[in-house]
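I'd like to ask some things about the structure below.
Removed: one protein chain of the complex. Kept in place: all other protein chains.
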Amino acid sequence: MELSEIVIQTLNGISYGLLLFLLAAGLSLIFGLMGIINLAHGSYYTLGAYVGLVIIQMTGNFFVGLMGAAVVLALLGIVMERFFFRKLYKRELDQVLLTFGFAYLFMDINKWIWGGVPRSLPKPTFLEGSISILGEAFPIYRFGIIVIGLGIAVLLWLFLEKTRTGVIIRAGVDDKEMVSGLGINIKLYFSGIFALGAFLAAIGGVIGGPIIGAYPGLDFEILVLALAVVVVGGLGTLKGAFWGSLLIGFAETFGKAIFPDFAMFTIYVTMALILIFKPSGLLGKEES
Amino acid sequence: MHRMLTKYPIWGGLLLLALFILPLLLSPYGLSLLTQVLIFGLFAMSLDLLMGYTGLVSFNHATYFGVGAYTVAILAGLGLNNFWLSLVLGISIPVLLALLLGLLVLRSSGPYFLMITLAFGQMIFALAWRWRTITGGDDGLAGIPRPDLGLPMSMWKAQNFYYLVLVFFAFACLILWKFIHSRLGKAIVGVRESETRMQALGHNTWGLKYLSYIVAGGFAGLAGVFYVYFNGFISPQELNWTMSGQVILMVIIGGAGTLFGPVVGAGMIIILQNLISSHTERWPISMGIIFILCVMYLRDGVVGSALKLRKKGRGNL
Amino acid sequence: MRKRRYLAKIGILFLSVLLVFSGIGCGTQVDNSKDPIKVGLLVPYTGVFTSNGVDITRGVELYLNEVGYKAGGRDIKLIKEDSQMDGQVGLQKTRRLVESEKINILAGVVSSTVAYAIRDYVVANKVPFIISNAGACDLTREKGSEYIFRVSFSNGQYEYPEGNYVYNKLNVRKVVVMAPDYAAGHEKADGFMAGFKAQGGQIVQEIYPKLGTTDYGPYLTQIKNADAVWVHFSAADSIKFVKQYAEYGLKNKLPLLSSGDLVDESSLLGQGDSAIGIISALHYSAALTNPENQKFVKDYTAKYGEGPNMFAEQGYVTAKVIVKGIEAAGGKVSDSKLLLDSIRKVQFDAPRGPFKFDAKTQNVIFNTYIRKTEKINGKLVNTVVETIPNTADDWYKGK
Partner (left out) sequence: MKALETKSLTKHFGGLAVLQDISMTVEVGERRAIIGPNGAGKTTFFNTISGVIKPNAGEIFVFGDKVTQLPPFRRARLGLARTFQQNNLFVNLSLLDNINLAMPPNQAKMTPRDFLDNWGWWDKSTIPVKEFSYGEQRQVELLLALAQSPRLLLLDEPTAGMSSVETNKITTMIRNLSREITVLIIEHDMDVVFDFADRITVLNYGRVLFEGAKDEVRSDERVKEVYLGSVD
């Protein structure tokens, strides 16, 4: 590979990885706090993209669509937690099965509302076009993804490290019983974390929309990628989601570049290798 | 629910007799549905061993089902149509795969286990899709003949094939039933109830889970063998997570940990899929709702809940 | 012990339910010329490819409406089934259509997997089967049968002449080929490459991304040293690919050539201006100006509120083939030899132009249209720039 191609592919990997991060962060935090693998997380992403498209079409503004979709999905997350998951409190496996039921439901509802024809989201005009790096073209929009992705990563980090709520969430990830013992109503935080997860997934859906679009079946394509990230990075930590996303982003990108014939396997091989040597992921908590 | 149950010859026999007589009454289409119910019932029972009895929710059970089916299909493609050879390999290759994958996936438990099995399942799915020379890629393998048992009856005849499936189904029920009520089976249930206690009591719980995983894989392979004989074709779709999800649904609707409940679950899903979907294209929504309701309010499934009600009615609490 | 008895009761109850359900349609049926002729339509109504199933159904119903659901003096009853794009389900639904509904003719099928899955069953049960889309070559080659007809295309059938065309008329010499890694993707790419190489063209790179790839960036970054890029992608992939191709600045650097699937009318909206300038080959374009197509587009748009695409046209042609075949057989669908002969000889002017079957393979012979995607009056259309008449699926025989 020439230098220019290596540079471009690296940028490809980073932008793809950061898009995945938006998904994986929520998935990982929900798991960390509640012990639920949310199999409907891909549905949040897809639903976010559709809702974003509707709002963009109505308002003509990409960023209104972005925030609108995120808020709508956050509300959906709260509703789901409040009226369904809370009823199965402490039955983690049943909760996971419940998310599977929802994934099934959303899949068909999406198709019902938006039909089977694939949709695409428009880009904000100032991010149109591409720039030349060492003589190779790279889309400006992907720089936008890198900037937004890094920005959200920093905000999340600040939120978890510097705010009281963040400290409680991190403590809850470490030891739920202890947090409850401190007189904190941990259940309130469950709604919040579900909302945050859905919020981030919807942002991912809208930001990914101009590249990936929204169509039936996207939910599960995305879910598998997000699961791969959290398996590789380790569940329950922001750091794990971040590095896991970048690793999967790079594995996918360079897998496609170097072994195009076996691109289908790159993420699974990465997962298998990590699992064999580190069953709880690169930065995951040891299971006890 | 898991009390000692020992002798039940009369009612079990009657049920079997009903299954034996039914083909004479059913339309050809009904018979093909019933055959399918038996095959998927067997598949779901094997998953129940993992889900209901061992407490492991595996999201790649379709892998073993599909690998069993592919084994038979590939053998047929090589011109090897001997039923017994196909049967033995169609069970033992999934078992070998379970021996291997079990080492990897059983390093984790709970939701991790679910996720990791999902990942490996998709990897095998990708392999079947990609390895076109062997598996036929996404087109799948078609034209697999019905087995020739060297008997004076043709398995192309729907009734004969049904009886063949029924014999193996009944046999598998018996073995699974015996297994679950054996000392090992009880120990496996112990793992579901409390793995730490089992370890403290001197049981090799990892070994028990591994055993259960392998046995379940073998029976799923058996179901796959009959599946491919029944349909005459196999495609990667049968290895996909959707298939694994569907069989989980069968177990949950029927009732995890009831062994025969999943057969009822399989019957309900197949009827839903084939009859309801002929009338409305919105049936995935109904499936989703049924699934959610089952998880929330009918966690013991149709059969499990019925058994509980029955017990309450007897005042035996 | 009681548990077991209870289980048995549930089991028996369940079996009786099954019995009742499956008893539906159990009656025997004689071929009475007053009974309606039953046509089964098996297409996906759920799952990822629903829209194709819906488009085909619309086309079928549009034509059947035109003829008042009558052919050869008999009523036609259309029975729709959802294949769910799954071989197993498709086969089960076919069994229901054949055994329970006693259909006379089967039509539809979008996915080749489903077509392969039901192929043996259909042939064994002697049901005439009109394929409305599934393109797997072998369905009308090695696995062909007198019961199987195809009105759509065989993979490679319009890509092969496209290969000739781009070499001879567009003076393209070196091409990068990209198609999704599944059977149809390979078959279509093979067709194009064979046509291109036969003229002396050179394939500099072949890339087969996973079906449903979300990010084509890493592949697009690799493309170089070619005169043009030829691709086959369909549905959601076609939108992602075309947009990303433009994003990486390739649109203005390397002309994009493709199978017609890439710029299907249903994808153009999502692709937007990124699609302008793409050269593609197909047996149809909604922009064709022959009178049959103008009427078809007008009626279709009036009825469904949006324009037709290749799937809708294939559905329309499917229905027309069935109706014309039945008419030629004088309504005697029980005489299978007569019916098959009649269908085989059907010829008419379709929206796509002249329609007929290849008498040997029973695969369609059509005009291949080279189209260019353009924006006319603010609307993206595939304008026909060249017509290659009488394309049969016979290119592979030269190999």
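What to note about this one:
Order as written gives the chain letters A, B and C; numbering starts at 1 within each chain.
Going forward, a contact is a pair of C-beta atoms (placed from the backbone, for glycine too) under 8 Å apart; a residue touches a chain by one contact, two chains touch by 3 or more.
Predicted model, so just to flag it, every value in this text is computed and none were measured.
Looking at the complete complex, one finds that the omitted chain is in touch with B.
For the options B:S154, B:S194 or B:T280, the residue in contact with the chain missing from this view is B:S194. The hidden chain makes contact, of the residues B:T205, B:N231, B:Q246 or B:S277, with B:T205.
Residues of subunit B in touch with the missing chain: 1-4, 183, 186-187, 189-190, 193-194, 196-206, 317.
We adopt the following convention: only the chains that are shown with their structure count from here on.
We define each chain's centre as the mean of its Cα atoms; on that basis subunit A and subunit B are separated by 33 Å. Of all residues in subunit A, those touching 2 or more other chains are 108, 264, listed in ascending order. The residues of subunit B that reach two or more other chains are 129-130, 284, listed in rising order. The touching residues of subunit A, when paired with subunit B in their complex, are 31, 35-37, 84, 87-88, 92-94, 96-98, 100-102, 104-109, 112, 220, 224, 227-228, 230-231, 235, 262, 264-265, 268-269, 271-272, 275-276, 279-280, 287. Those residues of subunit B lying in contact with subunit C across their complex are 3, 5-8, 11-12, 14-15, 18-19, 22, 25-34, 36-37, 129-130, 132, 137-140, 142-143, 231-233, 235, 237-238, 258, 260, 263-264, 267-268, 271, 273-275, 277-278, 281, 283-284, 302-303, 306-307, 310, 314. Those residues of subunit B that touch subunit A in the shared complex are 57, 104, 107-112, 114-116, 118-120, 122-123, 126-127, 129-130, 241, 245, 248, 252, 282, 284-285, 287-289, 291-292, 295-296, 299.
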